[in-house]
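Excerpt of the complex: some chains, original placement.
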Amino acid sequence: MRDQFVTLAHGGGGKAMRELIEEVFTSVFEPDLMEDQARLMDDALQEQGARLAFTTDSFVVDPVEFPGGDIGKIAVCGTVNDLAVGGARPLWLSAAFIIEEGTEIALLRRIVASMKAEADKAGVRIVTGDTKVVGRGSADKVFITTAGVGVIPAGRKLEAGLTHAGDVILVNGFLGDHGAAIMAARGDMALSTDLVSDCAGLGHLMEAVLAAAPDTRAARDATRGGVASVLNEIADTAGVSIEVEETDLPLRAEVRGVCEILGLDPLYLANEGTLVLVVPADQADAAIAAMKTLPEGANAKKIGTVGTGQAGRVTMRTLFGGARIVDMLVGEQLPRIC
Amino acid sequence: MCLGIPGQIIEITDEARMMAMAEVSGVKREVNVSCIATGPIGDVVGKWALIHVGFAMSEIDEDEAAKTLEALRGLGEAEETLEAMAAGDAALEGRA
Amino acid sequence: MKYAEEFRDPIAARAVLDKIQQVVDQIGATAEKPVHIMEICGGHTHAIFRYGLDKLTPAGIEFIHGPGCPVCVLPMSRVDECVELAERPEVIFTTFGDAMRVPGTRKSLLQAKAEGADIRMVYSPLDALEIARRNPDREVVFFGLGFETTTPSTALSIQQAAREGLENFTVFCNHITVPPPIKALLDDPHMVLDGFVGPGHVSMVIGIHPYDFIAEDYGKPLVVAGFEPLDLLQSVLMVLEQIRDGRAEIENQYSRVVPDDGNPVSIAAIADVYEERPTFEWRGLGEIDASGLRIRDTYAAFDAEVKFGIGYGADRRIVAEPEGCSCGAVMTGRMKPVQCEQFGKGCTPEMPLGALMVSSEGACAAYYQYGGARAAEPAE
């Protein structure tokens, strides 16, 4: 591939496109078949009671490379995590790329390598894909949409609706690292930090949790909208109240710093490797211990409890002893000065 | 209104424009130090200031901060004394 | 976090709260007959709800949430003018994030941006200056918004632009000052107020003496307060003690940041760049004399009103406040947010009708976001 930058020719359906796909994508992902569909089967899927899990997300992060990861890593982790939090064993991913004219081919190669590495780590295969090229200014470098297929073994049931009073809320680690790291990396606010995105695949962690805490009610990937949104969703769906302890929230000093400077609430910051788990109280310790055996769970913690208060209401006991409601975010969090 | 946060000035970045790097919990941001640089600009390095919209607005007075905290702690101690006294009273009462 | 975390210590808080209870009892205030304390500043309103101080403090204290949120009191006509400026093709409109969602009569800046206006959120007017340097062929307008705390930053930025000879940087000045609306509120016969918690960051700039008239002319105590929860509690205690003791003084709880005479550099910069407007419109409060600033003629080249012939300088539109809005009553303490018929119905943070629902510092938004809202909902 002699080209250094993607041109519209790479999206035109001809030789340049074929060359781009073969040299940059399929040579790394190595799909089984050169048809435009993957043909798959897994023993687990043919067992009675097993179900197929299917999910998708588009990834549009700016900048596409940031401390702790890149859009490719997120695109794999995000979909692996969406499968895992539903109790599925992630098996196969599709990856569709929308590439802006003028994007560096070297950047694409780095992204693809990072996807491959992350997929290998998660034990999933990228089996089918697509590339489109759009004119300059019609996309922002590269957008990736992954879809994931996994198998939910017979008998496994994870649903927010199963949450009930007395359950406890766990997280696997620090909150808001991704959101704060990205905000700093974007440079708009001219902040500099050593923060690193928490971006990680959580499939193995979920398997460990489910082994240790088999009655786990539900799990959620606390991405956009942060932990606060996930807690509100769970409380709404299950018709329960949830109380979080501010003093228990695992927050890095720098995340606090970014939030203080910009007037943001870390509970609403996006994460890319942070689970919220609802487990029965008597399995909480086991779940935490299981998470702590893995690097992505090293800072696992209980952050709250499920109660019988007003259905759908999430409150936080502040470090000051007061209580406040933690509502769904309105719109998006805007940095503020007052 | 007027979100402000204490930060420490760690280095001068642009003397002509009165800019310096401030640090808040490990997060760095360039700020203007005109309001606190009454003497040579280099003197602000190491100082703590209240940062607002990219300006170091006011130098933080360590002694005053300590005094305020002391007053707050004083209340706590006073209370402990009161509690101790109350406990003493109760004990006395119990004894009665 | 030095100078912050120490003032969030819950152990120390217990003592202050006990002492507050004690003084409230000494005063004899109850839920039915409470002491009315106005926290002027939206930052304080925010902190009260953020830390749940309203629920921690005794029922005998009633917080009245003052007009100290510059976003909340921004009149609709000014938002419309922002949109008008932002929609000019040559303009890059720069603003603090706070102003993005404030509704104008047609749309908010957020909506204008979605419809194509080049609007950029910045953390500092210095960032707007830098955008101007990098885009010499565009007009960069900075939305100068805020009280005395923020005013020095735009004044210093304009001085810097003048030194550099930047020709494409202007400020759309909406700076306002705190003392005039306080005076207006105190002059309002409906207003019941026993004391004030004063905005610490305003005093960091102007010092504490501009409030002397409150004690001297109106016989009310005011304590200039910091923004950490202990600061606030201590300040409330200091106000209560004055009330109990029948004193009316201007005290400074926030002495680690606030020199009694303010910051001379800031004061000089404001005086150099700005002058009083005869009058300025406050959303929910109407026109208040000498409550707003404009850029002096010496800096006219940096005045967006002059350069684009917009706003108070040009043909000025008075825009009626939306129907059913009770912001004025809430801001003067005559009504609680939840008592507004629009609260949580026609007026939510997603779709604010009134000014106080816009910023998270607005009393209605704070009520809605941190608890008040649900209280108003019918029980499920």
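Note that the chains take the letters A, B and C in the order they are written out, and that residue 1 is the start of every chain.
The rule is simple: contacts are C-beta pairs under 8 Å (C-beta built on N, C-alpha and C of every residue); 3 or more make two chains touch, one makes a residue touch a chain.
Not measured: the values here are computed from a predicted model.
What you see is one copy per chain type; the file as a whole holds them as A x2, B x2, C x2.
Throughout what follows, only the chains that are shown with their structure count from here on.
Taken as a contact graph, with one node per protein chain and an edge wherever two chains touch, the assembly is complete, since every chain touches every other chain. Mean C-alpha position of chain B lies 23 Å from that of chain C.
Centroids of chain A and chain C (each the mean of its C-alpha atoms) stand 37 Å apart. Residue positions of chain B touching 2 or more other chains: 1-3, 5, 24-25, 29-30, 52-53. Shared contact sites, meaning residues of chain A that touch two or more other chains, fall at 189-191, 253, 256-257, 260-261, 336-338. Looking at the complex, you find that chain C touches chain A at residues 1, 4, 8, 10, 13-14, 42-43, 49-56, 69-71, 96-98, 100-101, 110, 120-124, 127, 146, 150, 229, 348-350, 359-361, 368-371, 373-374, 379-380.
Those residues of chain B whose C-beta lies close enough to touch chain C in the complex are 1-6, 8, 17, 24-25, 29-32, 34-36, 38, 48, 50, 52-55, 57-58, 60-62, 64-65, 67-69, 71-73, 75-76, 78-79. Against chain A, the residues of chain B that register as touching in their complex are 1-3, 5, 24-30, 51-53.
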